[in-house]
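Written below as structure tokens is the structure these notes are about.
Here the complex is missing one protein chain, while the rest keep their positions.
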Amino acid sequence: MIEKQRYIIDFTISALLRRKGKNITLLVSYTLVVALLASVMFLTHSLRTEAAFVLQGSPPLIVQKLVAGRFDYIPVEYGKKIGAFRGVDSVKGRLWGYYFDSFTGANYTIMAFEEMSLAPGSITIGEGVARIRKIAVGDMFPVTNYRGETILFTVASVLSSSSSLVASDLILMPEKDFRSLFNISPAYVTDFAVTAGNARELPTIARKITKTLPDTRPILRDEILRTYDSLFSWRSGILIVILCSVIIAFLIFSWDRASGLSAEEKYEIGILKALGWDTSDVLMMKFWEGAAISLTSFLGGLVLAYVHVFFASTTLFTPVLKGWSVLYPDFRLVPAIDAFQVAALFFLSVVPYTVATIIPVWRAATIDPDTVMRAYR
Amino acid sequence: MIELKSVSKIYNKGRPNEFTALRSVSISIQLGKINVFKGPSGSGKTTLLSIIGCMARPSSGRIIFQDREIASLPERFLTEIRRKTFGFIFQHFNLIKGITVLENVMLPAYPEGITRSALKKRALDLLDLFDLSNKASSHIEWLSGGEAQRAAIARALINNPAVIIADEPTAHLDTKLSSEFMDAMHKLKKDGRTIVIASHDPIVYDSKHTDEVIAMRDGEVIPAGIRT
Partner (left out) sequence: MRKSDILFFIIILQLFSICLLALHAANEQEASLFRLMEKQELTRQFGLTDLCIVTEARYTRHPAVTDLHSAFQDAPMSFEHFPSGSFISPPLRWMREKHD
């Protein structure tokens, strides 16, 4: 049985090599399509996995104030009210915002941070900010305040590159500097980070907050993670839509290749049958033809995708993912592969192609060899 | 004995291009002899050979082979009979391009699943028999007409068939090669095989090696004498 299959495979590969150019083109393009799709899968799954892990450190509950559906500064008073609820461990006001650097065209995230004991006029910056601005510890960093005046800050430290994924665009400064830069009254903060003694009580606390302070929006950490899920699904969906034209072109080419039987191929099937090959042998030959191409393409595509995403930092997708952002973190993803997705890709690529190769042969394989040979002589 | 009883073959039945290739043919093929069907183009010789060799089913009639009715057997049984009992030599040789002569010779035996070393030895022995050992690794495009003919005969013998069927085997050969072909068939006959040939070449049907000649015209057998 095995020997017979080996013979059939020997013959199948000889047949494929007869049309070397076309089949090699097919193999290469098939591999690339699989590699592109698998790259999208690997990237989004890794990001999703890392987000889920890293953001476990996020505040379990964030409370914001909304005015006409828009995000507004929240009074410090609200924090005292929230702190009084049963189950609340701590309420910490966060001060943060965005700063558009016209010099580089980059957007930074600017935060007030007291715990680092930064001296007034000093900042800690993320690795991306240092990179794009080409500055290091001790250098000056100009920031324009709400009056249009340039305030110079000294770079006290740069966050490590390993923190890129969370802190690449950060600028941290003392609270006083932050407030004076953006003219924010001490009576307000951007939002509150709330912790509870028992995490299970958080939804209850969130409900209480909404009831007591109806103009606020509490956001649970799980909701943050769900947002990321949908964000990554959206982004990967966009990528796939962009790849659609490539995928469709490939589908047309491969369908034509797989499902068309030339007169020469049909005649050859007639000869094989005349020589004593069974219908099942002929179908097996076509199965191996489809499987050989699709399996090698699939496996090769997976390897290529892994190397592309985890060694080459997804170079090909950078323009799409980056969008217009000038500052793009220089991060290395931790490999995380979803076996289910890989299996899905296998069933969506290998199986249809292999089936597409067999079906057109059915008729030629089942009718009398004499009829086949007469028809295509 | 291979017996055909009132065998007819109609192609494209019911369609405008319906064509009757054989009309109620009843013959017996002499085993261990060289049988030649002679007749002009369109006389039904090729169709008859296809039916004898289980490559086509008759539209009506019976085929008795080794005391067994085979016309209505399921396809896979017919295929097995075809593979094990009959060796085919086609008019255009029908050797497969893109594989070597050795692989072409081994091709009919692939479904048997014999070990490669045994099959390879068998094929090489056959190529040696037909002076083609030095061409084993060549592709068939590089063979001369005579070499291709001999490769086709070697292929027909790979499964050690009892019956050799040849359709217009000398159509593309010169006189010398045609005679050599008949000498080769004679040797196979002496090995105990039955040879069935369809030909309109006098070198074949008038050959001293030919035992029986059956004339055909318009899908019917015309009674003829038996050479001794």
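Every chain is named by a letter (A and B) in the order it is written, and numbering of its residues begins at 1.
As a working rule, a contact is a pair of C-beta atoms (placed from the backbone, for glycine too) under 8 Å apart; a residue touches a chain by one contact, two chains touch by 3 or more.
As the structure is a prediction and not an experimental result, all values here were calculated from the model.
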Visible chains that the absent chain touches, using the contact criterion stated earlier: A
Option touching the unshown chain, where A:35, A:88 or A:111 are the choices: A:111
Selected from A:205, A:284, A:327 or A:365 as touching the chain missing from the view: A:327
Residue among A:302, A:350 or A:364 that touches the chain left out of view: A:302
Contact partner of the left-out chain, one of A:37, A:166 or A:202: A:166
Contacts of subunit A with the absent chain, listed as residue ranges: 5-7, 9-10, 13-14, 17, 47, 50-51, 53-59, 62, 64, 69-71, 92, 94, 98, 100, 105-109, 111, 113, 115, 126, 128, 159-160, 162-170, 172, 191, 193, 219, 223-224, 227-228, 231, 234, 238, 292, 295-296, 299-300, 302-303, 306, 310, 321-329, 334-337
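In the analysis below, only the chains that are shown with their structure count from here on.
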Whole-Å gap separating subunit A and subunit B, where each centre is the average of the chain's CA atoms: 63
Residues of subunit A touching subunit B in the complex: 1-4, 6-8, 10-11, 14-15, 17-18, 268, 271-281, 366, 368-371, 373-374, 377
Parts of subunit B lying in touch with subunit A, wherever the complex brings them together: 11, 47, 50, 53, 55-57, 75-76, 79-80, 82-84, 88, 90, 92, 94, 96-99, 103, 106-108, 110-116, 155, 159
